[in-house]
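A single protein chain has been omitted; all remaining protein chains appear in their positions.
Each chain carries a letter (A, B and C) given by its place in the written order, and its residues are counted from 1.
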Amino acid sequence: MRVAAFLPELLRHLFKKPNTVDYPFKKLEVPPGFRGTPFLRPELCIACRACERDCPAEAIEMTLLDEAEKKWKMIIHNDRCVHCAQCVDSCPVSPIKAMDIDERYELADFDRHNLKREWVYLRAVLKKAEPKPAPPKTEPKPQTGQV
Amino acid sequence: MRFNIPIGPQHPALKEPISLRMTVEGEVIRDADLRLGYNHRGLEKLAEQKTWVQNIYLTERICGICSHSHTTCYVQGVEKLMEIVPPKRGLYIRTLVAELERIHSHLLWLGVAGHEAGFDSFFMYTWRDREVVMDLLEMISGNRVHYAINTLGGVRRDLDEGQIKKILDGLVVLKERSVYYARIGTTEPSFVARLAGVGYLSKEKAMALCAVGPTTRASGVARDVRKDDPYAAYEDTSFEVATADTCDVLGRTVVRIKELLSSYQISEFLVRNLPAGDIAVRAPKRAKPNEVLSRYEAPRGENTHYIKSNGSDKPERLKVRAPTLANYAATIEMLKNGFIADIPLIFAAIDPCVCCAERTVELVNGRTGEEKTVRFAELRALAAERHKQLSTKRNAVWPL
Amino acid sequence: MTDQELVDKLKSLLGEKIVEISNPSLRRVFFTVAPGNLTASAAVLSKDLGIWYIATISGVDVGDGYELLYHFGPDTGSLTMRTKIPKENPHIESLCPSFPGAILYERELQDMFGIAVDHIPDPRPLIVPDDWPAGNFPLRKDWTFERPEEIIPGGKK
Partner (left out) sequence: MAALKTILYLLVYPGVLFLFVYSTFCEWFDRKVYARLQNRMGPTHTGRFGLLQPVADFFKLMAKEDITPDLADRRLFTLLPIFGLAIVATAGLLLPVWVFDLSAVPMISFSGDVIVLLYLLSLPTLILFLAGWSSTNPFSAIGGTRVLTMLFGYEAPLFMTVLSPAILANSWRLSEIALFYQHKPWLILPNLLGFAVALVCVQAKLERTPFDIPHAETEIVGGTLTEYSGKKLAFFRLMTDIEMVVSAGLIAAVFLGGFPGGLWLGLLNFVVKTLVVIFILSLIRALTSRIRVDQVVSFAWRYLAPLAVLQLLIVIFIKGLLL
């Protein structure tokens, strides 16, 4: 038993910088590999629907718009997404995944409809012989940002 | 004078909804009753409609604090059903995450115990240093709470040299701080006065009521699944099962601190002896009809999953027994003849993990004492009715 | 005590009460008894084998009946006692005299499967709310639920 056992530790911190982060004004950096928001690289997607099948939250919705053109539509419901990145693991396209996840974590919105992301695209065809066309290095922007 | 006080479903001491009805006489509790189901999400039924892969993430969401324990328990059961053996490196990483999770859970518990006893400085400092292990877990798995590192047949992410160095550095800091908190927690007089002798659970009672985890170990029962029934990489590690024989909340604190120290030792061993090789093997889509019982020592005690497969890509039955449920009977026993002031500490000492989903509320009519259960829609209707009767009408319309 | 010793000991203690016994993997023993022999077998487990820990009770709807699995935890691993009861008027004797800790799981069993547990010390519902409609037992296979269509609040469609 020691009275005021915590005293030295408390006084030591009295004039130190606080350990907490002034969050909405200052932001913490996320480590590499952080699982943020999923997105699609539509030019690579072969429409195998593996991500849709494996998504535990049923947040991925794929529909075939045009049979002849092989035109597909994918909606990612970010309001349902649990950020597990199973879709990235399930995606068979390699080395650059068609389905990938970025590091954005501030998704809050006043309207759940704004959280949907939608892509309309033609199915990519895997070419076995020739190497893949160099995928764009920059983060592809969602083709239709608005809903 | 005897009267009833309700602790929960909504109460500042409870982080999750559960209802404890206390019959008190002055400051002394004479009887306690328990009511669950405020957060029943029908998870076992839902699991029967999801595929094996989807169920990993479903079981992960049984609990936030011990998310890794439920997935590991589920995944190692399914691996047996599918007759695949994960590679050694995968098992080591899985065990490492499990131990880091135990560290974060026990540090969290230390802080919560401080907070329940009104020792907020202790709470702030332990949680500040808990960030170290949270950052390690985030670095390894990509998320702070739901690590999702397990997959059928191994783990999903590998460790590189830089990460291993960071983990070792972090463990040094954590170890030093834990030793310090152990000293504070067992020497600060006002804190010890709240812990010692509170929530007595004798060894016989602990065994009869089938308590698990640190609750029984603090009553002198050396029972630890990691030792009795080694899974994952625990066969390679060596550690002591932490016990105490004071049978009170102080004993449970001591057990948890001892487990923290042994967890640092195990994690360090795992990181230093990480075998080379693959981290996962491919898992089939279906499992043959069979059944398996999987056990796991979660930070709160033994976690049991019974999984039955029927040859399809979905389980026939997934039975989950989380450790907290097993401790409820013992909690009622500990609460009896205690003080009202000790309720939060005793209840927190089993490290309850109830999880949240609001479904119903109980309304007690103040005049008649009559109780009824009201659904959320009715409650909103009642609120709207009351709102209309108010003399000053508000103009603002609530957006929902 | 190895698994084989446990199996031999069970065989000698319970005799012909055991319908079937298996040891599918290391530290896992499953044995089956008739529903009538349940409490007697449990008493033997707790008295003669010194088992005090019951992990949980799993109920499974197997089509032509309910299979109940009582998972015990001896020091050597896990021991499961299995029994099967018919679907008509399902009821089972309580294990609370031998294992007081079983009460929570028996109450859960009542709520989820509608299996009446005879002589249970506290038969009130544990998990389902008090006004839960009678005759609804969620974990039976014939109980299905309609998922209501998700209505997303907000202005836009």
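Following the convention adopted for this analysis, a residue touches a chain if its C-beta (ideal position, glycine included) is under 8 Å from a C-beta of that chain, and two chains touch if they have at least 3 such contacts.
The shown structure was predicted, so the numbers you read here are calculated from the model rather than taken from an experiment.
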Where does the absent chain touch, in terms of which shown chains it meets? A, B
Looking at the whole complex, which of B:W52, B:Y92 or B:F119 touches the chain that is not displayed? B:F119
Answer key for B:Y74, B:Y92, B:W109 or B:F191 versus the chain not shown reads B:F191
Chain B residues touching the chain left out here are 3-6, 11-13, 24, 26-27, 114-122, 124-125, 128, 188, 190-191, 193-194, 339-344, 366-367
Can you list where chain A touches the absent chain? 4, 6-7, 10-11, 13-16, 18-20, 22
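The definition used in the following text is that only the chains that are shown with their structure count from here on.
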Could you please state the distance in Å, as a whole number, between where the Cα atoms of chain A are centred and where those of chain B are centred? 28
Just curious, how far off is chain C from chain B if you go by their C-alpha centres, in Å? 23
Going by the contact rule set out above, which residues of chain B touch chain A in the complex? 50-51, 53-58, 60-61, 121-122, 125, 128, 135, 138-139, 142-143, 146, 148, 151, 156-157, 180, 183-184, 187-189, 192
Complex contact set, residues of chain C against chain B: 24-25, 27-28, 30, 52-56, 58-61, 69, 71, 73, 75-78, 80, 99-105, 112, 125-131, 138-139, 143, 145, 153
Per the contact definition, I'd like the list of chain A residues that touch chain B in the complex. 1-3, 5-6, 9-10, 19, 30-31, 33-35, 53-57, 82-86, 89-90
